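Complex shown without one protein chain; remaining protein chains in place.
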Amino acid sequence: MDWVLFVTQLLNGLQLGVLLFLLASGLTLIFGIMDFVNLAHGSLYMIGAYFCGTFTDITDSFLYGIILAIPATAVVGVIVEIIIIRRLYSQNHLDHVLATFGLILCFDALVHFAWGPEGMAIPLPAILDGQIEIFPDIVFPTFRLLIITTGLTLAIILYLVITRTRSGMLIRAGASNRTMIGALGIDIKTLFTLVFGAGAAMAGLAGMMISPITEASIGMGNDIIIVAFVVIIIGGIGSVKGAFIAAILVGFIDTMGRSFLDTFLKLLLTAESAETAAPALSAMLIYILMATILIFRPQGLFPPRGR
Amino acid sequence: MLLATAGMLAIGPAVAADKVKIGFVTTITTPAGVIGKDMVDAVNLAVKDIGGKMGGLEVDLIIEDDGFKPAIGKQKTDKLVKQNNVDFVAGFIWSHVLLASQKSALDAGKFLISSNAGPSQIAGKLCHKNFFSTSWQNDQTPMAMGQLLNQKGLKSLYIMAPNYAAGKDMSAGVERVFKGKIVGKDLTKWGKGAQLDFSAELAKAKASGAEGIFVFYPGKAGGAFIKQYAQAGLQGKIPLYSVFTVDSIALPKLQKAKMNGVMGSMMTQFWAPDLDNAQNKKFVSGFKKAYGRYPSFYAAQSYDTIFLIKSAVEAVNGNLSDMNGMRAAMKKANFPSVRGKFSYGNNHFPIQNFYSREVVSDADGVWTTAVRKVVLENHQDTYAKNCKM
Partner (left out) sequence: MGKATRFTLHVKIAFVILLILFLLPIYTDLTDNGFYLDLVNRLMILAIAAASLNLILGYGGMISFGHAAYLGIGAYCVGIPAYYGVDNGPLQIFLAVAASGIFALITGAICLRTKGVYFIMITMAFTQMVFFGIVSVEEYGGDDGLVIDNRSNFGSFINIEDNINLYYFILISLIVCLFLIHKITRSRFGMVIEGSRSNEQRMRSIGFDTYRYRLICYVIAGCICGYAGALLGNFTNFISPEMMDWAASGELIFMVILGGTGSLLGPVFGAAAFVILEEWLSSLTLYWHFIFGALLIMVVLFARGGISGIVTYLGNRKQ
């Protein structure tokens, strides 16, 4: 096998993985602590991308764009939590699925109204727009490398916050036993709002990181959110560690499927049907992975203790 | 239910024809809506340019949104045919939407005019006497590209296209003519949830060592592709050859993002904004004046659609029940087209020239494309022979 290609694809898989992690970590915390199924998490990913595009336009700097867009997305998350989501915690999962499905439609229509249908390109500064030779012969786009480092750094920060700080302790307590932290006299309402806001900010950041590559567009979050759900189910709901491992795993499987499955399928099928089947089958792989894991571990790989 | 009943009561029996009704199906919502907007703008401009009348009848234009989905496109076509009782169903950006919708329009005895999509099936086996195209058959443009690549002496090529009817046709077209080796091919997910991150595919293309990369990514995917192509450092290493990808929808965004790498990249097409004929000059300057931007080829084809219909309606003096008369008139392609003079083949697809085009900067510094030379002259698609008509 061509090892340059293989390593490049590993890096590509890692990049997709950390992006999924940014989405999934917020999702798994919201799910684990508030027991809330948030399909609209992908809308915050989209909102983040559009905010970043607009702020980048105004300030003429991608860096300022991101710095402004992160709190802005968090604010949107907090507002949505206070107006709508908060009223839903006491209801069942079915209501969550429906209401947040409704939120997706609202967000998509609002973005269509505010920014038009055509999507938004976000220009990168020249320094990020090129390539770096990481190892001899392995040339990788600078910006994708930045996504990997940002994602990994955030994962470390998140790990430290959760294991070393008081709020992290509350989050862990909440994920394994929700009623307990209420009994401890903690202001649950504020904690919930903050977690939701932080989750929104991370989802938004994921959107900001991908949109210079793919452009911001309406509905961009609706398909990745399903994959993010797969990630948190595989990882175990409420487990940030599980989300991280599952995200990287899914990232690798998807990328490797896209790069090598057609070569493999050509051994079994005609070249033409292999070419059409490969992308669909590689998309199918992650669902097969999830179903298999659930058969053997019905609560995912790393269920938080106490659940 | 009650609403539906109320709605039914409001609409009386069909009124006698004092209008020519044209249903236009395109994509308004979703990111692909930007293409639909260009088409609708062009159609409106055309209707304005003919004074809102053809053959003494007023033009009644009904625009419907297919939402980029075959099923919705079919539903809207059904609505146009059954509720609005239109005389012509036109539009259709996407081959799969057209394939899903064609039966509804043609079975109802309406004229169906494709303003863009040209799937191989409709050019061949499924050809129909009431179907006309103002664009091209999907394979033709990439065949011209294959010819251009042969002329340039390329030995190897990597192909990337979306995995849907047109993507397969485009790749088949270039493969049919190109004499070198195809060293790799990727068909990526399209439609709702289309794949826009091409990292894995670009890495494969790079590793393949091809002398050129051929792509077909219409609409917004085109812009995303070209950015990633540049970001991955392929620019200058594997030259880009594209069809329907670098157009006046993608170029303003690329210019804004300062993607200089696209300058000078080559494509093939039946039309360009600078094509030298009277109708095209009128169209391009009119479009720029009305909307402040260059028209895309989608717009050009849509503009032609209205003039084709006008030629039919005028030939029968507004007697819309004379289907045979209108059909015979359209077959002659006797109308001023933005592509200049052309003729229709037996399958009602144009027999026309294909040119090579290059991305250039115009007198005002705006990025556009310019015609270089004729690659295929009076070219007819290869599926015409499968059409028994």
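In this document, chain identifiers A and B correspond to the written order of the chains, with residue numbering beginning at 1 in each.
The rule is simple: a contact is a pair of C-beta atoms (placed from the backbone, for glycine too) under 8 Å apart; a residue touches a chain by one contact, two chains touch by 3 or more.
Note that the structure is a prediction, hence the values are computed from the model and not measured.
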Inset, instruction - For the chain that's not shown, point to the residue among A:L44, A:A72 or A:L103 touching it. - result: A:L103
Inset, instruction - Sort through B:Q83, B:N260, B:S285 or B:S343 and give me the one touching the missing partner chain. - result: B:Q83
Legend entry - Interface residues of chain B (partner: the chain not displayed): 1, 3-5, 7-8, 11-14, 28-29, 65, 69-71, 74-75, 78-79, 82-83, 85, 95-96, 99-100, 103-104, 163-165, 189-192
Legend entry - Where the unshown chain meets chain A, residue by residue: 31, 37, 84, 87-88, 91, 93-95, 97-99, 101-110, 112-113, 222, 226, 229-230, 233, 237, 272-273, 276-281, 283-284, 287-288, 290-291, 294-295, 298-299
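Basically, only the chains that are shown with their structure count from here on.
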Inset, instruction - For chain A and chain B, let me know how many angstrom lie between their CA-based centres, rounded off. - result: 36
Legend entry - chain A residues touching chain B - in the complex, by the definition given at the top: 2, 4-5, 8-9, 12, 15-16, 112, 117-119, 121-124, 129-131, 139, 141-144, 210, 212-215, 217-219, 222-223, 255, 258-259, 262, 275-276, 279-280, 283
Inset, instruction - Spell out the part of chain B that touches chain A in their complex, as residue ranges. - result: 28-31, 33-34, 37, 163, 168, 185-189, 192-193, 195-197, 199-201, 203-204, 206-207, 220, 223-224, 227-228, 230-233, 253-254, 256-258
